[in-house]
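Heads up, one of the protein chains got dropped from this complex, but the rest are sitting where they should.
Think of it as A and B in the order they're written, each chain with its own count starting at 1.
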Amino acid sequence: MKPELPLHLEFNIEGGNFTRAGFASSEIKKVLKQLDVDMAIIKRTVVASYEAEVNVVAHAYSGTMYVDIDGQTIRIALVDEGPGIPDIEAAMREGFSTASVSVREMGFGAGMGLPNIKKNADQLDLSSEVGKGTQVVITLGLGLK
Amino acid sequence: MEKKITVADVAAALDLKVLSGEKGLDRMVTGGYVSDLLSDVMGHADAGQLWMTLQTHKNVMAIASLKDLAAILLVNGNQPEEDTARQSDLEGIPILGSSLEAFEITGKVYEHLKKNAIIQR
Partner (left out) sequence: MKIRQIAEILDARVLCGSDKMDYSIEVAFASDLMSDVLTLKNDHVLLITGLANTQTIRTAEMSDIQCVVFARNKIVTEDMLELARQNEIVVLQCRYSLFRTCGLLYGAGVKPVF
């Protein structure tokens, strides 16, 4: 059965909890499958949202993911409370990373996350306030008729 | 008779770029190790192995030096960071480079070492 549109979902993301990272993106994947979205678009969407989710887990204290799906697009907003990003331009550069050794040993933190999100999203909006938190908004067209 | 093969031999045979640490090209290669997790290499790699990874930061040199690895082979076109290359020159542990992904270049290194009877099967 198809979920009714427009659809709004919210997920809490716990900073530091790598066991649960990916839960929200997994739920997004299920919904997009139910909506018969093209597999390639689903993959781009969930890769972007998953990297963003991992970023919150790796860097922030806590965060919320707001997902809005209408007939045309999916908008995924991740709002976190955390240290923020002092230099967004640097953070967008491939290979740039401030991740801890333990995050690197978890298989992330090689400075590929934000570039990966940018490559997969139709649009990425990033704003941050040092000492307060970061807001990442990912938008993709769903290609639905 | 035990066969011997150097970092230079592997680099020449597989068309690898020498990115730094040229003076260590005569180091002996006794096997290979693949990992992007530094703690894993720290715990399990053996002296004389050629280490394939995509990690480029300075810590890889510290580990290569501590474990007395033959050389580092950066996969997928990765380049060593500046201080990583400097450390490689200083210690005489070469950093090689390949444009291929880890799976493919590892396959080729494995075949080459097998052909030269450095590893069995």
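Note that in this section contacts are C-beta pairs under 8 Å (C-beta built on N, C-alpha and C of every residue); 3 or more make two chains touch, one makes a residue touch a chain.
What you see is a predicted model; the values in this text were computed from it and never measured.
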| item | value |
| --- | --- |
| Sole residue of A:L5, A:M39 or A:V130 that reaches the chain not shown, by the stated touch rule | A:M39 |
| Missing-chain contacts mapped onto subunit A | 18-19, 21-22, 25-26, 29, 39, 43, 46-47, 50-51, 54, 106-108, 110, 112-113, 116, 119 |
| Where the unshown chain meets subunit B, residue by residue | 31-37, 40, 44, 52, 54, 76, 100-104, 106-111, 114 |
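The working rule: only the chains that are shown with their structure count from here on.
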| item | value |
| --- | --- |
| Inter-centroid spacing, subunit B versus subunit A (mean Cα positions, whole Å) | 35 |
| Residues of subunit B touching subunit A in the complex | 36-39, 54-56 |
| Residues of subunit A touching subunit B in the complex | 95, 101, 104-105, 107, 110 |
